[in-house]
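With one protein chain removed, the remaining protein chains of the complex are shown where they sit.
The first chain written gets the first letter, and so on, giving A, B and C; residue counts start at 1 in each chain.
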Amino acid sequence: MRLSSDWYGKGNVRLTKVVRRGALHDLYEFCVKIILSGEFSSCYHTGDNSSLVATDTMKNTVYALADKHEFHSPEQFGQILTKHFIANNKHISSARAEIAETRWARLATANGPHEHAFQIAGSGVRTAHVVTTQEGRVETSGGISGLQVLKTTKSGFVGFQRDEYTTLPDVTDRIFATTVDASWTYIGPTDYNASYVGAVEELLRVFGEHDSLAVQQTIYAMGEAMLARDPALGEVKLTMPNQHRIPFNLEPLGRKNSNSIFVTTSEPFGLIHGTISRD
Amino acid sequence: MRLSSDWYGKGNVRLTKVVRRGALHDLYEFCVKIILSGEFSSCYHTGDNSSLVATDTMKNTVYALADKHEFHSPEQFGQILTKHFIANNKHISSARAEIAETRWARLATANGPHEHAFQIAGSGVRTAHVVTTQEGRVETSGGISGLQVLKTTKSGFVGFQRDEYTTLPDVTDRIFATTVDASWTYIGPTDYNASYVGAVEELLRVFGEHDSLAVQQTIYAMGEAMLARDPALGEVKLTMPNQHRIPFNLEPLGRKNSNSIFVTTSEPFGLIHGTISRD
Amino acid sequence: MRLSSDWYGKGNVRLTKVVRRGALHDLYEFCVKIILSGEFSSCYHTGDNSSLVATDTMKNTVYALADKHEFHSPEQFGQILTKHFIANNKHISSARAEIAETRWARLATANGPHEHAFQIAGSGVRTAHVVTTQEGRVETSGGISGLQVLKTTKSGFVGFQRDEYTTLPDVTDRIFATTVDASWTYIGPTDYNASYVGAVEELLRVFGEHDSLAVQQTIYAMGEAMLARDPALGEVKLTMPNQHRIPFNLEPLGRKNSNSIFVTTSEPFGLIHGTISRD
Partner (left out) sequence: MRLSSDWYGKGNVRLTKVVRRGALHDLYEFCVKIILSGEFSSCYHTGDNSSLVATDTMKNTVYALADKHEFHSPEQFGQILTKHFIANNKHISSARAEIAETRWARLATANGPHEHAFQIAGSGVRTAHVVTTQEGRVETSGGISGLQVLKTTKSGFVGFQRDEYTTLPDVTDRIFATTVDASWTYIGPTDYNASYVGAVEELLRVFGEHDSLAVQQTIYAMGEAMLARDPALGEVKLTMPNQHRIPFNLEPLGRKNSNSIFVTTSEPFGLIHGTISRD
């Protein structure tokens, strides 16, 4: 037998950082995962741990580097973290940081945004993944996961393949509800926060405006628009469940459903993925 | 042996209703629970089901009445539902509807709010509970559950009791993070949507402005302000976990934590409740 | 305005205790909630915390008393905890402990039960709730929450009320799937572990044997048998969702469903409650 693949790390290291600029406070809340790959086989084979960075040390490092360094985005913090592990460990071939940021927004007040009080801005968490290798390659991606959206019209699904087990009728006006899981690579220098805001704005804009013939088509349109807007984005991955709203059959109850009353369902769901790249 | 208490009903009946006012669509997404109490003992004792409204019928009734009636709030729909079961079943002593509404908000566009596309507005669901009795009493309450807020300052906790197991130091400047679970009774006629918006505005305003000496004190201030603003509210119940952000001890790492770096925790949590009533 | 009701405490204090009896180890894993009621109004009104046991102290107390005292059941530990808070605080009128115990079972080995290795025994957690008052009253209850069971026959539902919104047909042979939430009061001295094992055995036995005409009838039969078996039990509360398995309509697919193929659903669900007491 042999060890053909291995990695290890620390998950759910949860950090809250407050930066006080006078009365105005900035808030960062990250949930961090660190994964290291490299030469750790003696640990698997004999329990010789001398090459292991303890996962407890990884946790400490998250808090120490969060204190030591200034950063303004999860992408920057992921770069700081992964570069630290690579720089200090020649036997580590790659370090990966996956960060999910809670989307805190300032409370609105009569005098504008609150200086130190926040609420959750909407559904979904902001994500950033960074991989740094011993050879010095740094791959950074951003994204949003869990963004819930719904449109009540401008969505249909007709002309699909029919076989002996097909019962779904063609429908020209249905509800389109989904939870967007989007990520994109960065291929050039950028303000990560500006790119994030632009990417989310663009995907929401297209979701609302698109006259959808299939979830697939909307996915492509969203990704295409995101790439067209921001030259720093290399490719966009979009995974979207089709969270069906099923028209409730009111006829046995003596009523007619005028495309108004639906059963909200979580499962089963369609699940559609597309990766849209530059030529 | 005897049956000393019983009730039954249907949970998680999930309804999406679209109201089309020309191109402008209104969206209601409710998760409904119906609970009936009354004389059902023969079913428990002998399996004689003749007095039972099947829970499947309760489900159908949710969809049928959602189609039949116009309503603009979960409170109104809860009243419609409970009155239906009471009016049609003399042996039912009370009918309870618990509704959780998903907080969909229109997408923002360059031309204002989108006519038919929505996203989740923030954390938390709107709630409405209605109990109607055979004698004609109708009790209606509203609320919000799961509203996540955080402030980075203006919160302290000092002067509490100390015993042999107390290790917590006095702290004058801590993070205050919580997930508000608020509900209130209605004691007079009102526009339920306006009352809801006002109640949430008020609790957010006080949360942000209050100079908190204890979670308990902030709870009282929030409830007091909500009652002061809206005469339709009878009493306010507030339950708030204290979702601790623990200062990370950086000293073993050769650094000093200037009240900036915290461990985000979900458990254990303090849990504080207060009911604030009118005199 | 006035404070008409209040309580506070600490939730999700998670304790693992290992008792080493030579090579044989006992394992207790509890998730504890402590709730105190009493005279704490100054804290709500003025932020004067002098009457407050800090929730952090409650947490410490859980770990300290788990170390100080020997116990063999969550009921005993709940009594130890609540008596401590009552004995040390005259202004506390009642202390409540809610404990959920993870059901660890010893691994089976060729030589019998393992001395120090465990796995989860099945679905559900064991529960114990204790309330102790300043006057010296101690109320103890036990239970199991989340126990998943299913039977493929010996369950029907016929003869229920029909109205304009009823579409459910009478069915004489259906799947009965549920997640039992059971609790019982203790009215006399007992070995809590023996009573727990007996109560769970009895409810499983009746679930399997009962020829069910309604979930309600099965609930009554289960509670009746539990009380009949163990004189230490005062009353039994049973809450059971009806987690429907819906026959899939195969006819449009050119097949006939011989009561064999079902859609597994989580929602909506029926929800049935009965409290069975001694005469």
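Going forward, a contact is a pair of C-beta atoms (placed from the backbone, for glycine too) under 8 Å apart; a residue touches a chain by one contact, two chains touch by 3 or more.
Keep in mind the model is a prediction, meaning the values are calculated, not measured.
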Among the options C:V158, C:V197 or C:V263, which residue touches the chain absent from this view? C:V263
Touching the unshown chain, chain A contributes residues 1-14, 33, 35, 40, 43-57, 59-61, 64, 88-89, 157-161, 163, 165-168, 212-217, 219-220, 223-224, 227-228, 235, 237, 241-242, 266-279
Interface with the undisplayed chain - residues on chain B: 164-165, 167, 252-254, 266-267
Touching residues of chain C against the unshown chain: what are they? 14-20, 25, 27, 29, 31, 60, 63-64, 66-68, 104, 107, 109, 114, 116-123, 147-154, 175, 204-205, 207-208, 245, 248, 250, 253, 255, 257, 259-265
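As a working rule, only the chains that are shown with their structure count from here on.
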Distance between the centres, which are taken as Cα means, of chain C and chain A, whole angstrom: 37
Flagged in chain C as touching 2+ other chains are 165, 167, 266-267
